[in-house]
Each structure stands twice: as C-alpha cells, then as structure tokens.
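I have placed the structure first, in the form of structure tokens, so that the comments after it can refer back to it.
Every protein chain of the complex appears in place save one, which is left out.
Let's turn to chain A:
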Amino acid sequence: MPFFKTSFNGYAVKFSPFFENRLAVATSQNFGILGNGRIHVLDLNPSGPITEIASFDTADGVYDCTWSENNENLLVSAIADGSVKLWDLALPLTQNPIRSLHEHTREVHSVDWNPVRRDSFLSSSWDDTIKLWTIDRPTSVRTFKEHAYCVYSAIWNPRHGDVFASASGDCTLRIWDVREPNSTMILPAHEFEILSCDWNKYDDCLIATASVDKSIKVWDVRSFRVPVTVLNGHTYAVRKVKFSPHRESLIASCSYDMTVCLWDYQVEDALVGRYDHHTEFAVGVDMSVLVEGLFASTGWDELVYVWQHGTDPRAP
C-alpha cells in the first residue's frame, strides 16, 4: 500500500464508516504548537497512489476528527483554538465549514460521533470538560465537568448510545451516562496521565486505557479494582489505543516511541505485531470497520500509511 505525504504534522486518522476506501487525516503545522491546521480527505485506490479528494484549512491546528454516522459527507474536527468545526464534503470549499461551535475555552483534543444513536457527538478539551453536541442544535446539549485536568479523549460505548468513557490527565478514567448528572464510575486507572481509551466492540464492559506510564491496561467496568491485563512493550508514552472492530481481543496502539503495536490481550505473549515505519512520533492509528485487517497510521513525520495487517506499511 502506498503512503500519503501531508504538508503538516499528522495528528489523527479515521476511516470512513461509509466508504471502505476513504479516510480523513487531521494535521497541524509546527507539531501543533503554533500555526495552521489542515484536514485531508483521502481516497485509496486498489492500484496506484492515494489521492486527495478534499482538504480544509483552519487557522489553528487540528488535533482530531471523526466521521458522521448518519451522513457520509459530514466530518467533525477538533481545533486547537477551542472550536469544533463541521465540514461537508458535498459543498464547495467556500461554504465550509458549515458550522463552527465555539464553547470550549481551551484546545479541543478529541471528537467522537455516537455510533449507536448517530445524531450526536462528543468533544473533549484541555479546559477539563467534555461536551455533548447534537446536529440539530447550535449549542452543546450538556457539559460534563468533573475531571480535574485536561480530558484527552471521550469515546462512546459502541453498544450503548447513552454511555461513554473519558480519559484524562488527572489519571482517572470516568464512565458517564448522559442521563446522569455525574459520572457513574471513576477508575484510577494509571499512576500517570491517561492519553487515550477505547471500548471493546464485542464486550461492552471492557475498556482499554493508554497512558504516559508506557502501558496499556484493559479494564472490566464491573470489577475495576484491578485491570484485566496490563500490556507492556512501548518504550514511551502511549498516545492512542483502539480495539479492533473485527476481532474481540485485538488492540492497536501508537506511541511516542514511533511505533504502532498490535496486541492480543487474551494471549500470554500479547504483543503480536510491531510496525516501526514512522520516523517521528506516531500519534494517530485507526482500523477500518469495513475491511478486516486494514490499518492506517499517521505521525509527526507528515506521512499517512495504509496497510493490510501482516504486510510492510512501507512496501510499495
């Protein structure tokens, strides 16, 4: 599979839930510290290079993006200036973004579309809050403010449209129900900041967390005193963790150690694959929902790789 060169440093990559050959990439200039941002929408070709079908520019870095689950052209992005912007691929560039939602008071670090109810999405920010948005409202529906430090990631439960989890720099993972005033569970999951979390797609009680302490832990929310398992193998902070949409026990992760790792948390030698194709921090990884075993990753080396599990991402 070929790679795609972005003009800025990669921050996140997401496969479209509608088209098996489409993905979106969030990028930021100057490592996201100062400068502009750009969102690329890419199409994979069975033979030939990856083509860009659209790109949207922003005045500040883009830290994350997510595809809508009820409109194949709709894309949501988390912008470093505290705004959440919605983009419509069907509209010309001049009419985009179709919406800019500015309620967070600091950088927005993650966005996630509700895959069950499909009419809402979450944004988490460095202002310690998570906001719930619906597509029919110009303002957020609710704000979840309990974390005592930046919230790096807020992810919907893939089987329950009212439940989501949030990972924060206050070293806790919190489980929320949008109908409850406060979080329903608090897991002091790591001794250091938690940068990412993701739900198991086949067991809605299992959740994985990735932390600055270089480890990934899998938790069962029914008995969260001890983790189900601890996955060690990364040599620096783990930036993102993702459960496979196809295999119950498969986990993908990327890290500041510049590698993308694959884990099977149910076997003893959990590390089942390590890809070191990036030459800078690997900060974005995703697995295709529509094509089993198709991976995408991006990093600060300004490259987006798409590859089939077991093959070399760099192979032409």
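Points to keep in mind about this one:
Here, a residue touches a chain if its C-beta (ideal position, glycine included) is under 8 Å from a C-beta of that chain, and two chains touch if they have at least 3 such contacts; residues count from 1.
Keep in mind that, in the parts below, contacts and distances are computed from a predicted model.
Per the UniProt record, the absent chain's protein name among "Anaphase-promoting complex subunit 11", "Peroxin-13", "Eukaryotic translation initiation factor 3 subunit L" or "AP-3 complex subunit delta" is "Peroxin-13". Only one residue from A:Val62, A:Ile155 or A:Cys171 touches the chain missing from this view: A:Cys171. When the whole complex is considered, the residue among A:Gly10, A:Gly37 or A:Pro245 that touches the unshown chain is A:Pro245.
Within the complete assembly, A:Thr129 is the residue of A:Ser110, A:Thr129, A:Thr209 or A:Thr259 that touches the hidden chain. Checked against the hidden chain, the listed residues A:Thr66, A:Ser124, A:Ser183 or A:Ser215 yield one contact partner: A:Ser183. Summarising the interface, chain A meets the missing chain with residues 17-18, 31-34, 69-74, 80, 86, 88, 90-91, 98, 103, 105-107, 114-120, 126-129, 132, 134-137, 139-143, 145-150, 152, 157-163, 169-172, 177-186, 188, 193, 195, 201-205, 212, 214, 221-222, 235-237, 239, 245-246, 256, 281, 289-290, 292.
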